[in-house]
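FYI, not all chains are in this one, though none of them got moved.
Letters are used for the chains, namely A and B, taken in the order the chains are written, and counting of residues starts over at 1 for each.
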Amino acid sequence: MILEGAKLMVIGMAIVYVFLLVLMLSVMLSAKLFKDSGTGVPLDAGASKKSRRNVLPVIATAVAAYRAKRASDDRS
Amino acid sequence: MKRLVLIFAVLAFSLGILTGTPDSFGETVDQGAITTEKTEELASLPVLLKNIATSTGIYGFIAGNASSWVYGFGMFLMIIVGFLLLYLGIAKKFEPLLLVTIAFGCILSNIPLAGINDPGGIIYYVYDIGIKTGVFPLLIFMGVGALTDFGPLLANPKTILLGGAAQFGIFSTMIGALLLTQYVPGIDFSLKDAASIGIIGGADGPTAIYLSSQLSPRLLGAISVAAYSYMALVPIIQPPIMRALTSSEERKIRMKQLRPVAKREKIMFPLIALTLCFLLLPSAAPLIGFFMFGNLMRECGVVDRLSDTTKNALINIVTIFLGLGVGSRLSAYEFLSIETLGILVLGIVAFSIGTASGVLMAKLMNVFSETKINPLIGSAGVSAVPMAARVSQDMGSKEDPQNVLLMHAMGPNVAGVVGSAVAAGMLLAVFQ
């Protein structure tokens, strides 16, 4: 039965990696197509600017939350 | 904890006196022993008193023992296990949302004569309707989707591969379970059981519950408890492994700031993942489909009231019932065995191998790529969102206090969730 397990492991890791590789390539393709604004797709002209504005506070918030957490953990 | 035990002892003693020693050992206890056939006439007062004494939980624990210890003392032990899980959840703050609810489900299900987990009892319904069908874990996954920001993954897609490496923990643990079966007497895991145990290494609660509810319902309790416990222990399990596999220079690698991600990219991601799923691996479609449904509701910006409810009221309600239902699988009969010990050992092996694989994969990618990755973020690929990413950040800033790895680690962290779901889907396809 351990042989069966080995088979599953080979196939399983192969499937996981094929899936994630195709996902990675698709995401890169998607980024190429949708990253820049001004490509004529009218969905949300100001989106990239807006999200640029948004990402920074998000990171800041996350870091702050993390630091607060660590601080409280250290105290306990 | 000592005080808890003390209170217990006092209670048990004082109550033992009140109820007296049962004199009908060896008979099977049937539920609600006081009932007489003709409800219009009760027994005489002394008989009635004796009947009431035999309907106490104390008597149930002792007399249940007579037919099999798992129906008597075993149930009492499982209630202790329940209180222990409460302690871990409340005092130690180990994944309290799940451990507290699982613990209560465990306690309620192991009360003798109460029948809360028998047909007609409320927790029986909860398990039957929500867990056996897979509905509750999928709804939780939808809520997790509504809570997940794939931005860091989209900003640096290469980190997806780190989320794949960590799944090696799943499959190697599966082999570990088969090895235990072969060499340890008293442990007998089928291939399905081994697969369910391996998924603990996915470090993702709903996926573990969903897969084992489909493949190995008898192990569901132990697997869930192991998965959530080790997820809480990530800050203890991972650091030594990460330190052992990396040099100080590697841990100091700074990664360039993540680019901003357009809203349209975030909308496309769940659609892309769903498309790949139905083209390549339809058996993962329930898990990935509901995950991506929740994420699309989050990102699309036009159904905010639905995503708000999904990640608040809905996920909270389902969490309560999921916990109670999973707790109902913690019966003495199924939990108090050498196999549970095996699962607990295998679980920590799974987490360790997953962590190591992620770190090593990052180092491997650095061999082939110009832009170096800090291998500390590789360990975040096991999922355990967001705990594992915090561990990466923590270790990075210990080497270099200015190094902010948190957002970089979120990429493999969420990729690990997708990776585990893919692994689970593949296992479902093989066995179902």
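Assume a contact is a pair of C-beta atoms (placed from the backbone, for glycine too) under 8 Å apart; a residue touches a chain by one contact, two chains touch by 3 or more.
Keep in mind it's a predicted model, so treat the numbers as computed, not measured.
This structure file describes a complex whose protein chains are present as A x3, B x3, with one copy per kind shown here.
Simple rule for what comes next: only the chains that are shown with their structure count from here on.
If you average the Cα atoms of chain A and of chain B, the two centres end up 23 Å apart.
Interface residues of chain B, counted against chain A in their complex, comprise 149, 151, 153-154, 157-158, 160-161, 163-164, 167-168, 170-172, 174-175, 177-179, 181-182, 191, 194-195, 258, 260-265, 268-269, 272-273, 276, 280-281, 390, 393-394, 404, 406-407, 410, 415, 418-419, 422-423, 426-427, 430. Chain contact summary for the complex, chain A toward chain B: residues 1-2, 4-6, 8-9, 11-13, 15-24, 26-28, 30-31, 34-37, 41, 43-44, 47-48, 50-52, 54-55, 58-59, 62-63, 66, 69-70.
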